[in-house]
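For this view, one protein chain was removed and the others were kept in their places.
On to subunit A.
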Amino acid sequence: MIRNQLLVCAGGACITSGEKSVKDVLVDELKKNGIEDEVQVIETGCMGACDLGPIVVVYPEGTFYQKVTVENAGLIVNEHLVKGRTVSELLYSEPTSEKKAQTSGDIPFYTRQVKRVLRNCGVIDPLSIEEYIARDGYFALGKALEMTPDDIIGVVLDSGLRGRGGAGFPTGLKWKATRAAQGSPKYVVCNGDEGDPGAFMDRSVLEGDPHSIIEAMAIAGYAIGAEQGYMYVRAEYPLAIERFEYAIGKAREYGFLGRNILGTSFSFDIEIRIGAGAFVCGEETALLRSIEGKRGTPSIKPPFPAQSGLWNKPTLINNVETYANIPQIITNGAEWFRSVGTAKSPGTKVFALAGMVQNTGLVEVPMGTTLRELVFDIGGGIPGGKKFKAAQTGGPSGGVITPDYLDMPIDYDTLKEIGTIMGSGGLIVLDETSCMVDVAKFYLGFTVDESCGKCTPCREGTRQMFHMMEQICDGKGKDGDIEKLTKLGKCIIDTSLCGLGQTAPNPVLSTIRFYEDEYRAHIYDKKCPAHVCKHLLTYSVTADKCVGCTACARQCSVHAITGEVKKVHVIDQSKCIKCGSCYEICRFGAIRKE
């Protein structure tokens, strides 16, 4: 008889912070106390609050233990499970009030979320198909098989679901076009390439709730008339691949994949294709070439994959998060789906909250949630009392949201209006210590590396833009650079072959739009206002603060600092390499950085 269940988060972040050893300690301690038959340990998918990991939740109480280590994991068994005493040192305490939270229901990070896509992540054992079924899994497939394909597509259209990979194209239209297309066989593909730096919602769904994607792909197969599906997932996601592979095996065993599913004439199966990690393979045409075993380069659209995709056959391709919505739409209906979100962007969106924010991790909120709610209410604000400067969305294809837009409801269309994109949901918070020119240069550097080289505007254009950004950050910016960057950026957007090039200039154009003064400070005043760009910094000694302790002179590796004991020291600017070590070592705050 089981009296308690311990749910241990086995998401990527918790595994990295030591989940496996924590779990081993729990299992050992249970055995030592002879209660291993009464207490069950279950590993789940990502619970979302990644900076609190490893996380252990004790049921039936729902007690939420965070930052559990090998040293203190034993307390959960010896105190909580044996003696009935909550281990208060492992509870989460609210940073402002220092109030201890007993369950996840007491933590604002969780209470403000609406979990649909992530509803099973962190709740069920991803390796258990039975637990997925217990949470209404595969009932949507059963229901779909009793509907006509056109009715299913009608429900998806009515739901207003838009592509969660970033572009926001209406999912129902893709399904309709693929069903209507001539050609046989047809294919269903899931895009699990997820290349945006910082975004990991697709990985979390594949790791934490793999059956939801299998079910959705089978429904899609029935709706468009396909018998074969491909799951394309990047090689950097070994755990997602392992769990998805296992889930496919279980689904076959239970007859949700294979011949004559649920006793009908419908047959469908899925194979995994592993990508080698090229960013461009997240672009649908490049992804399809990669599945075919060819080099992953994009091709001109039209023809769209719906008409001519995999092996030139009609192909439906959707992103992981998009598919994750499908079973619930079929089960609960289009109206239910529209009950949260905005009129043009119904439903929820998962964001990967990162950067200069207290609570990082995966959060799922209704579309139309404001940035203020995301960063301050859920994210807990900026650490160290620093000022919020901007949020970067859409990764290397997106731009920034400034403090002026903190109260704007976020959806596909509002973000587009201010020059950024939803993207796959990466949301990186920047504070006053971030240089916007440097941030834009970072993202541009990423796309320069990841450009496949097929079309000239993207291959050469982004490189030229990157060169100019480097010059600006190095203090070699010239009058006219801002105008040139803008012109070249717009030209690359207009003339590139695929989405990668068409969005690559966004980080630069967006930061020029909102932070032109920072670009001007770099170019004309040769200053970096945020003190990030090394070449634009000057270190000098404030005479009345310097006590002549000689610490800086001894620290300086290029002997740029001279001065006698107990006398004011001087930095020779011609020798200084701006490493900042004098600034770090001075105990009197006498080194000035500007």
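As a convention for this text, a residue touches a chain if its C-beta (ideal position, glycine included) is under 8 Å from a C-beta of that chain, and two chains touch if they have at least 3 such contacts; residues count from 1.
Criterion: contacts and distances are computed from a predicted model.
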item	value
UniProt protein name of the chain not shown, from "(2Fe-2S) ferredoxin domain-containing protein", "Aspartyl/glutamyl-tRNA(Asn/Gln) amidotransferase subunit B", "histidine kinase" or "4Fe-4S binding protein"	"(2Fe-2S) ferredoxin domain-containing protein"
Sole contact to the chain not displayed, among A:36, A:51, A:106 or A:136	A:136
Hidden partner chain, touching residue among A:61, A:271 or A:407	A:61
Touching the absent chain when the full complex is considered, from A:254, A:376 or A:442	A:254
Where the unshown chain meets subunit A, residue by residue	1-5, 7, 38, 59-61, 80-85, 123-124, 128, 130-131, 133-134, 136, 138-139, 142, 254-256, 262-263
